[in-house]
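The structure appears right after this line, and notes come after that.
Note that one protein chain of the assembly has been removed; the remaining protein chains are unaltered in position.
As written, the chains take the letters A and B, and residue 1 is the first residue of each chain.
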Amino acid sequence: MNKIIRLCFIFITSISVMGCASLGVEPWERDLLAKKEMALTSSPLDASLDDHIYFSKEASSGGKSFGGGGCGCN
Amino acid sequence: MSISRKINVNLCQRDNSAFIHINFQAMASPCEIIIQSQDKQLAQRLASKVCTEVWRIEHKYSRYRTDSLCQQINTNGGLPTPIDEETFLLLNFAEQCYHLSDGLFDITTGILRKAWQFSPNHEVPEQSNIDSLLKYIGWQKVKYNQHQVTLPEKMEIDFGGIAKEYAVDKAILLAKSITDSPVLINLGGDLAVTSPLKQNKPWQVAIEHPTLTKQQPDMIIALVSGGLATSGDSKRYLIKEGKRFGHVLNAKTGWPIENAPRSITVVAPQCTQAGVLATLALLQGERAENFLNEQEVKYWVRR
Partner (left out) sequence: MVLGKNKENIKAALSIATSTLLGIAIPTESNAQQSSVTDDWDIESAFLFYSEAERVSAIEGIISANKTFDNDEVLNLKFTIDALTGASANGAVAQPYAQTFTRPSGQGQYVISGEDTPLDDTFKDTRVQLNGQWTQAIAQDYILSSGAHFSKEYDYLSLGINSNLAVDFDRKNTTLSAGFSYFHDTFSPEGGIPVAFASMLIGDSNDPDWDEAFAKTRLTSSDTKTTTDLMLGLTQVINRRMLVQMNYSYSMVDGYLTDPFKIISVINEQGIAQDYIYEKRPTTRVKQSTFFQSMYHFEQNILDLSYRYMWDDWDITSHTIDSRLRIPVHLFSSNESYIQPHLRFYKQSAALFYQPYLLEQNESLNIDYASADYRIGQMVTLTLGVKYGMFLEKGNELSFRLEYYQQTPENAGFESIGVLNDLNIYPAVKAIIAQVSYSF
């Protein structure tokens, strides 16, 4: 059925050429950034456990995420 | 039509990303296989089997090749052509699509290309010209069973609307039988995956907007399973007296569907299903989005 002829879409997955002068990347250059371990909070549970420890043992909290309350420990 | 039979295995393993890319040409499109693995031998084996399968389907069902089964069926002058199980299943599938669409999806409409030439400078054809072709259109005139198919003289069938998606799905089944590693198979923009990436991450698929202006951003689609297919082509239209004629034709009238979107991308459990849903939606004209909403599928429409 040639009434619908596909243009071949330019399809790009993760891996592509590097090199961009300005800040930022094109969507198809996100192969590394898209990794879970490249997330700013790569392990949310570790972060939440650490926050709890340091919140209760030190005078500072938050910064990366909300400092919050929620604990009678300090 | 020359098809380069080259498999370009790109063993780039930059940054430990553990992907191997394989590029090849099939169905007049750039095609690729991506495997999330570092096993080069596995990738070579996968590439050779998948390419062989895709080329086999292309060879068998291409309308352009004089030695294809499709061409044989179309040029048999009203006589039956013997078919195998696979072809029977494809014809059966085409029949179901025909019924599901109330006759709008019809693999015998390809012949209309003799009247319509979709490039901006071409003329709108004469009604008489269209009428002369309409009598060679109509799936109900095709007789087939498990062993043979018979087309009335001068009628043609064209698997172009399903063969590529079908090839994607067949290749995916093949890949699954070869490896457990996540594989993506992309035949010119119609693609499917065998599984999510390791750690259950979705494949990030970027689809570039096909207009010349490139004003609209790329679509980024997170694909965990199944496939996606796109119907439509925003470069193929002609303008006559200020009216835009898109290339999507109504099988019943022989004229372009009015107010059809330029392209539709659909995600579905199989690429074939996605392709048919996208095509059916396109045939709904201005109701395309309504139709897709009713089907509760994930879709993107470019108008």
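The rule we apply is simple: contacts are C-beta pairs under 8 Å (C-beta built on N, C-alpha and C of every residue); 3 or more make two chains touch, one makes a residue touch a chain.
Here the structure is a predicted model, which means the values were calculated and not measured.
**Student:** Just name the one of B:32, B:58 or B:169 that touches the chain not displayed here.
**Tutor:** B:169
**Student:** In the full complex, which bits of chain A touch the chain not displayed? Write them out.
**Tutor:** So the residues of chain A touching the unseen chain are 18, 20, 23-27, 29-33, 35, 37-40, 42-46, 48-49, 52-54, 57-72, 74.
**Student:** May I ask you to list the residues on chain B that touch the chain which is not drawn?
**Tutor:** These residues of chain B touch the chain that is not shown: 15-16, 18, 89-90, 92-93, 96-97, 100-102, 104, 166, 169-170, 173, 196, 198-201, 217, 222, 224-225, 250, 257, 268-270, 272-273, 276-277, 280, 283-285, 287, 291, 294-298.
Rule of thumb we're sticking to: only the chains that are shown with their structure count from here on.
**Student:** Chain A to chain B: how many Å between their CA centres?
**Tutor:** 35
**Student:** If we count contacts the way the header does, which residues on chain A are in touch with chain B in the complex?
**Tutor:** 1-15, 26-28, 30-32, 34-36
**Student:** So in the complex, which bits of chain B are touching chain A?
**Tutor:** Contacts found on chain B: 12, 14-15, 17, 19, 21, 28-30, 32, 34, 63, 105-107, 109-110, 112-113, 158-162, 164, 184, 186, 188-191, 199, 201, 203-208, 210, 217-218, 220, 230-236, 247-249, 251, 279, 282.
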